[in-house]
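Dropping the structure in here first, questions after.
Note that this complex is displayed minus one protein chain, with the remaining chains in position.
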Amino acid sequence: MEIDLKRVKPYGDALNDGAVQLSFTLPVPSDERAEEAAKQLARKMGFRDVGVAHRNDLGDGFTFFVVYGRTSHVVNVADIEVPKVETPRYSYYEVNERIEKIFGRKLVVVGACTGSDAHTVGIDAIMNMKGYNQHYGLERYPWVEATNLGSQVPNEDLLRYAIDHEADAVLVSQVVTAKDSHIHTLTEFIELAESFGVRDRMTLVVGGPRINHRLAVELGFDAGFGPGTYAEHVASFILEDQRKRLGMG
Amino acid sequence: MEIDLKRVKPYGDALNDGAVQLSFTLPVPSDERAEEAAKQLARKMGFRDVGVAHRNDLGDGFTFFVVYGRTSHVVNVADIEVPKVETPRYSYYEVNERIEKIFGRKLVVVGACTGSDAHTVGIDAIMNMKGYNQHYGLERYPWVEATNLGSQVPNEDLLRYAIDHEADAVLVSQVVTAKDSHIHTLTEFIELAESFGVRDRMTLVVGGPRINHRLAVELGFDAGFGPGTYAEHVASFILEDQRKRLGMG
Amino acid sequence: MSQLQLDREKISEARAVAKRIADDVQAYINRHTTVTIERTTLRLLGVRGVNDEMEPLPNVVADRLHGRLGDGLSLPFLTAAARTGLDAVSLSRAVDEGAIDLTGMEPVEPGRIHDTAERMLRPQLERIREMRRIREERIAAEPPHGRPLLYVIVATGNIHEDVLQARRAARQGADIIAVIRATAQSLLDYVPYGHTTEGFGGTYATQENFELMRAALDDVGEELGRYIRLVNYASGLCMPEISAMGALERLDMMLNDSMYGILFRDINMYRTFCDQHFSRMVNAFAGISINTGEDNYLTTSDAVEAADTVLASDLINEQFALNSGLTPKMLCLGHAYEIKPEIENSFLLELAMAALLREVFPEHPLKYMPPTKHMTGDIFRTFLVNGLFNLVGQWTGQGVQLLGMLTEAIHTPFLQDRYLAIRNAELVMNAVKSIGSEMIFRPGGLVQTRAQTVLDRTLALLRRVEENGLMDSIAAGVFAEVKRAKNGGKGLSGVAAKTDAYYNPVLDVFARELDAVVE
Partner (left out) sequence: MSQLQLDREKISEARAVAKRIADDVQAYINRHTTVTIERTTLRLLGVRGVNDEMEPLPNVVADRLHGRLGDGLSLPFLTAAARTGLDAVSLSRAVDEGAIDLTGMEPVEPGRIHDTAERMLRPQLERIREMRRIREERIAAEPPHGRPLLYVIVATGNIHEDVLQARRAARQGADIIAVIRATAQSLLDYVPYGHTTEGFGGTYATQENFELMRAALDDVGEELGRYIRLVNYASGLCMPEISAMGALERLDMMLNDSMYGILFRDINMYRTFCDQHFSRMVNAFAGISINTGEDNYLTTSDAVEAADTVLASDLINEQFALNSGLTPKMLCLGHAYEIKPEIENSFLLELAMAALLREVFPEHPLKYMPPTKHMTGDIFRTFLVNGLFNLVGQWTGQGVQLLGMLTEAIHTPFLQDRYLAIRNAELVMNAVKSIGSEMIFRPGGLVQTRAQTVLDRTLALLRRVEENGLMDSIAAGVFAEVKRAKNGGKGLSGVAAKTDAYYNPVLDVFARELDAVVE
């Protein structure tokens, strides 16, 4: 089976069959016309062999559809470049060892879940003693001085705290993404960091379930981490980033 | 809430938000590049605000995605014309009463599941005594003489039987649709019916889970019936169709 | 049932300890009032509406009496009313405009104050009684559901859109509609006014929004021949005010917890304890059931490890509720299906917990929350786990099943998500309808042992809490692994010790009509 990475299509049960499942609701009463509308919509999206597998009356003039079709679109996977966190991933022990060796002092890390976002579990997973899934959090690292300011922390408070405590890195968590609230909060954070003149000194990291490295970099952070992150991933990045910044080791 | 039927969009939780759920598999290994590929594909389909809600490694270089996005396509529902079976739907009693009154004789109906299709449950539901969901089948109708030839019946056998027994209507069931096998079987059926010269005399009806009236008419049938059909629906159609054909009542 | 072979002694003992824990705090509560308790009193006296700056009139009046909280705000207000003869709203407006200075009124004799209070309270109290009567009548007329009530949320931010969503959900089979509040409304020390169309993460709880939604649900309920219950949040800095609004507009149920605000909204604990008591008395008076928030603990703590914190908190919540005159039948105590589904026998552990709560709280409806924490964007997995959750709900006879959404980890529910959730629950609950009475847990088996262990640990935990006192225990992070300082958090400035002059006519009513602790 030869896959042409320049023209990749979805795979149902044969290469390039383009099979895709969709479900959506149309604000029209459930009848054959609605079904035809669902098909036409799918065709507009570029689907062939469109089948309405299921139609259900949601009441009040709304209809829910399950649709299968074959897309005619292809995607060029060969040319996709995704920015990735390039630093190696050290273990808990390696991280501590390297900090000791390279910096000879504890790295200071401050974190919070910012803006109106009240979700602490993510940032706690990275920072608190206990950590997450049997991976210790930063507070447990002998060579990291970690402070977790909690949730709903205004950007300004977080940055001031970081400056006051001469932080090497600031960790920002954003979980709520509705109405792009994370974008607003994160953009404001970077603007503030620049106006406080710490943008070039501190390692600025953002994480959350809908965060990825690409988005983080676009917003002006040094790195972004998504679901499944553990403290050692972040710590590895911070120490390497600081090493480069300070031209050390 | 005013819905513009000329520009209908999917409804997630607000009018015209265009929200659609998709799932599909790409033949690329599960990583950030694959995720970006999934997003690009969705964008090509015309989605905005594309989010990969979930990505799962299927092994062997395949990745499964659950994606949400907002489509930019609209569909003009106002102008959709769906051909419908226009005859009224009589009850079991009404059907028999009308046949007696209009024709004064039993209508002869022959049915089968044709070609290589071996699914009998659908045609049985329409024809056999017992019927379906407490709706009697045609065999139970005192004013219908119904014969169910079973499944995997060649088109020719079915038509010859119908001609030999002077059938008023022929019922064809098609359940398997893979590789368009139903289209082939049904097209052949109509061609044969024409060559036998019975196309204009007999009421030709097709049914099955993926059949609808529009498709049936396109293929040259008089009517098509989908899921949820009961015997009385078909009987109503047959008697009205025959009445018109014979210029009666 | 006593399916779990629990030691009844331990249950009684746990309840007794919880009572002592609550009563210890109750002593504090009895001696204090808060700004929102007083504003609630003003609302029940008839104050409603906002001034030109959209400031609610109850807040306006309270602000003018700043510093006098410990006396209660009723006396100066009623004095002015008696003197001026103005109705509550006109009087408040006059206060707002500066035409009347509440602090400078000549006292009137107590008899007149009481008469004025009675006269001013009457329309509101009558309305609440009438609402209660209607609710009881309609619920009595309903055929039995034979399964947990299906509870779904709407959360568009726009009340008009919410109304549409709620009607559709009802038509699709929902029994209970909760309107999620706008994020951070809980931290406002006032209740917004009017029909609101912009709310982030939810829709503002306002009396006007309540009214609109109530009418819509009565409408669709009539069409469907069912009574559709309406829920909101008597939670945050305005617990009792929202209860009062809900009482007036016939809400049926309130999210209303004695500790949630402390733990999850960082509201000061003195404030919260006082507020919850008064708000629950309002609920008790109005016949509004309450839902407690223990499910939230399992989003920050591990559900296997921290099961005892849930049960312990449920028992404490129960005692506070009883102190407010609520009856067991009105207590939808919270818990949740939050064990990681991939854990071996996770279903049986959940079953044990749900059955345990059922046995410890035999008359209580119980509020069962769906899996959330371990849900991912894999909508198929989430849908499936929601099915297991629905199965346990039916099996153990939960009163209120808060339906899980297949898009839990993705977005606030779409119309279709809610629809699928209701179908899931209906299908599963009907398919396993009688399973609760059909199955016997193996004596000494995993389910029984787990339930017994959780009960033992709960008792031990309660004893530790009793020893340290509830407030210090919260400060130490016993619940939800969240630590809250006694004097920290929002809203402490709105608490005042009652003076000897303290007067509150609503408390008099409650003292007369409720089986509550009123001092």
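Observations on the structure shown:
Lettered A, B and C in written order, each chain numbered from 1.
Everything that follows uses one rule, which is that a contact is a pair of C-beta atoms (placed from the backbone, for glycine too) under 8 Å apart; a residue touches a chain by one contact, two chains touch by 3 or more.
All of these numbers come straight from a predicted model, not from anything done at the bench.
For the chain missing from the display, the contacting residue among C:Gly49, C:Gly387 or C:Gly469 is C:Gly387, taking the whole complex into account. The residue touching the chain not shown here, chosen from A:Asn16, A:Asn56 or A:Thr187, is A:Asn56. Among C:Val89, C:Ala141 or C:Met439, only C:Met439 touches the chain left out of the display.
Residue positions on subunit B in contact with the hidden chain: 23-25, 56, 58-60, 62, 64, 116, 118, 120-121, 124, 176, 178-179, 181, 209, 227, in rising order.
Within the entire complex, the positions of subunit A that touch the omitted partner chain are 1, 11-14, 19, 21, 51-54, 56, 66, 68. Although one chain is not drawn, its touching partners on subunit C can still be listed: residues 341-348, 380-381, 383-385, 387-388, 391, 406, 420, 423-424, 427-428, 430-435, 437-442, 445-447.
Here is the rule we use: only the chains that are shown with their structure count from here on.
Taking the mean Cα position of each chain as its centre, B sits at the greatest distance from subunit C. Centre-to-centre, using mean CA coordinates, subunit B is 51 Å away from subunit C.
Subunit B has its Cα centroid 44 Å from the Cα centroid of subunit A. Centre-to-centre spacing of subunit A and subunit C amounts to 34 Å, using the average Cα coordinate of each chain. Looking at subunit C, one finds that residues 164, 376, 409, 411-412, 414-416 touch two or more other chains. Annotation for subunit A: residues touching 2 or more other chains are 23-25, 62.
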